[in-house]
Every structure is written in structure tokens, then in C-alpha cells.
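Removed from the display is one protein chain of the complex; every other protein chain stays in position.
So, chain A:
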Amino acid sequence: MAEDQTMNEKPLFFNYHEFTERFYADLDSPNELKEHDEDHSISITHFPNVYVSRDSVRFADTRIVRVPRRFEARLDAPQFSEILPGSEPAAYTANDEGMNFVPHGVFDGGQVFGYSSVSPLSMYLSQEQFEGIIKPINEKLIKGYKVYTWYNIMDILFGILSMGIWSWLSKYIYPNRTLIDLEDYIKDVNESPLLQEHSIRIISPKRSGYMSLDFEIPRPKLPTNSR
């Protein structure tokens, strides 16, 4: 559990996007919000889709799972966590549920959440598949943010010598390929059968400011037997 680690010297990594909530509705009465004890607090692991308009159908039908930035490997480029949300070293775990997303409560306008840090993304992707998607993204980011590359040094020199005009021309004459490659890669992954069949897609990290890697997933449904 996250709190236990404050005793240790070294902090443990966890998904800082998630938070817990004790004031929520139970599955059998989704409209009645009530206080629960600490052991029964739900973990908010998916969030409103801020990449589509609020009044759109897509907003109502989809949610966002945020993969956090991780800093253990390196600090000179944005790096995203390569472990499936819910299996981080300081993640909240629920007994017997393992890496399954099991809804226990209703919060934030009819959305369902479980007790543990496991996000609904686990319903669609395994750890291996997830890692296979994220690793190339991280590698491309390292390349894109490398200081001592011919492109960057040339970019700086041309910028100085051209009195700043180069920055307007570079995108037409000689754009930086590495970060464009990342966009292309994400497009390819989004078109892959693995993501298509579950109707999930990765939001380009350019739109999330490289602050988190966001997966758009179908809105987790209220279990039918609970009604």
C-alpha cells in the first residue's frame, strides 16, 4: 500500500493520477451516494475523456486511463511507465482480484470503479502487450530529446545564423523526424487489430503535453447482475 512506503528511505513508484474515494454509491443503488469506511474506498483509475467535446457521444461512451511518467530510467526525456496500471510497486491491491478490474462502486456521474489500482485497461491488454506498445514510445522519446544529435546542433546553429527565421522554415525544409516518427507509430498502433478490436486508442502524447500517455477505452459498464 502506498502509505507504508513513507516509512522507507526510498519512495516507491505508483500511479499518481489515481486517487481514492470513500463517498460513492454502491453498485445495487447507483444513485445513492454514501460514506464508506477506509477498507472499502474505491480507486479512481479512469478519468473523463478531455480530448473530445463535452457534449459529444464519444465523451459519454469513453474514458481515459492515464499511464504516468516514470523517472527511474532517465530524466533527459519524457518516459512513461512500462507496467500496466495497477501493478506498480506501490499500487493498491485487492485480495483475490489480482490484475482484474472488478467494479465495486459508482462515482463521477455513473462511472464504475474497483477497490484496487487495477484499471479497466487490464480487461483489454496483458502486461506483455502493454509493454510492447510503450517500449517503442519511450525509445522514440529518448531519440527525440537527445541533445547531441546532428539535427539539434544544426537546428541551433541555423537558428542563430538565420536570425531566428530558421524556426519558421525548418518544418517545410527539414523537420525533426524523430518526434514525427512517434506520431506515426501511435497512428500505426491505433490501427492495429489489438486496439481496434477492443475499440481503444492511444491519445498522441503531443496532445497530453507528454505529461501522461492516455488510453481512450470504452466506458466500463455497470455489472448487469447488480441491478
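Everything that follows uses one rule, which is that contacts are C-beta pairs under 8 Å (C-beta built on N, C-alpha and C of every residue); 3 or more make two chains touch, one makes a residue touch a chain; residues count from 1.
Keep in mind that, in the parts below, contacts and distances are computed from a predicted model.
The complex includes a chain that is not drawn, and of the options "MMS19 nucleotide excision repair protein", "Palmitoyltransferase", "Cyclin domain-containing protein" or "N-alpha-acetyltransferase, non-catalitic subunit" the UniProt name matching it is "Palmitoyltransferase".
Among A:100, A:167 or A:192, the one in contact with the hidden chain is A:167.
Interface note for the absent chain: among A:37, A:72 or A:96, the touching residue is A:72.
Interface residues of chain A with the unshown chain, by the touch rule above, are 2-3, 5-6, 8, 10-14, 16-21, 44, 47-48, 50-54, 56, 66, 68-76, 78, 90, 107-109, 144-148, 152-153, 155-156, 159-165, 167, 179, 206-212, 214.
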